[in-house]
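Here the complex is missing one protein chain, while the rest keep their positions.
Right after this comes chain A.
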Amino acid sequence: MWKWLNQYAKPEAAFNLCRRLLPWFGWLSGLCLTVGTVWGLAYAPADYQQGDSFRIIYIHVPSAILSMSGYAAMAVAALVGLVWQWRTAYMTMIAIAPVGAVVTFIALFTGAAWGKPMWGTWWVWDARLTSELILLFLYFGVIALYAAFDDKQQGGKAAGVMALVGVVNLPIIHFSVEWWNTLHQGATITKFGKPSIAPEMLWPLLINLLGMALFMAAVSVHRLQNEILRRELHRPWVMSLLHHNGEKSRAV
């Protein structure tokens, strides 16, 4: 297991792994998102209280859940980089960061669009909204810190420390704002206990959650490929790869 994992510390191996995984992630996410969204928007029954406007849940809840998963993934990558000194781990972290930030923004935006008809306002200083906003700022911090360094190797390490500091702080921020102010409805899906949603509404939601996770994975993997290429541009394997691709495109 360890040996199998350790080979991906080499950029070339990681690049090839990404290349093999990308079509799987891409096609599966396309399939899941199509099925889940069409089912959710067209076929799932309307909510007895919120009518059709509840349907934004099929975008909002997956993105809200995955915004936090994205940060967790980033922190795991940072920890791996810190402990085993893998360059590819830092590259992975940086590849995930903007994807997570965009998903966080989607969660905030759809939440605002949902809040307008339901609560009568675009924005309230509610606990979850606030912690989601702060999560977005934490993502921005990591991205900005990395961008400020000219030496990307050093920048990756620094951003990794920041990501880990943020992950220690996230639960504290979450609970502090929770005690501070709460208006948001309770969690729809909890791991323990029965979800507070009808099964015919739940299924498309879960499918969309999976689809969105795969979509994030696909974009991150693609970004990681680009990051590896950019950083390893002088290596022979990248040269030969680019040369090979150039030959092929010229043949076409």
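We take it that contacts are C-beta pairs under 8 Å (C-beta built on N, C-alpha and C of every residue); 3 or more make two chains touch, one makes a residue touch a chain; residues count from 1.
Criterion: contacts and distances are computed from a predicted model.
Comparing "Heme exporter protein B", "High-affinity zinc uptake system membrane protein ZnuB", "THIF-type NAD/FAD binding fold domain-containing protein" or "Imidazole glycerol phosphate synthase subunit HisH" against the UniProt entry of the hidden chain yields the protein name "Heme exporter protein B". In the complete complex, the hidden chain is touched by one of A:Leu5, A:Ala144 or A:Ala198, namely A:Ala144.
Remark: the omitted chain is touched by one listed residue; of A:Ala72, A:Ala158 or A:Leu241 this is A:Ala158.
Check A:Ala9, A:Ile173, A:Leu206 or A:Leu229 against the missing chain and you find that the one touching it is A:Ile173.
By the touch criterion stated above, the residues of chain A touching the omitted chain are 82, 134, 137-138, 140-141, 144-145, 148-149, 151, 154, 157-158, 161-162, 164-166, 168-169, 172-173, 176-177, 179-180.
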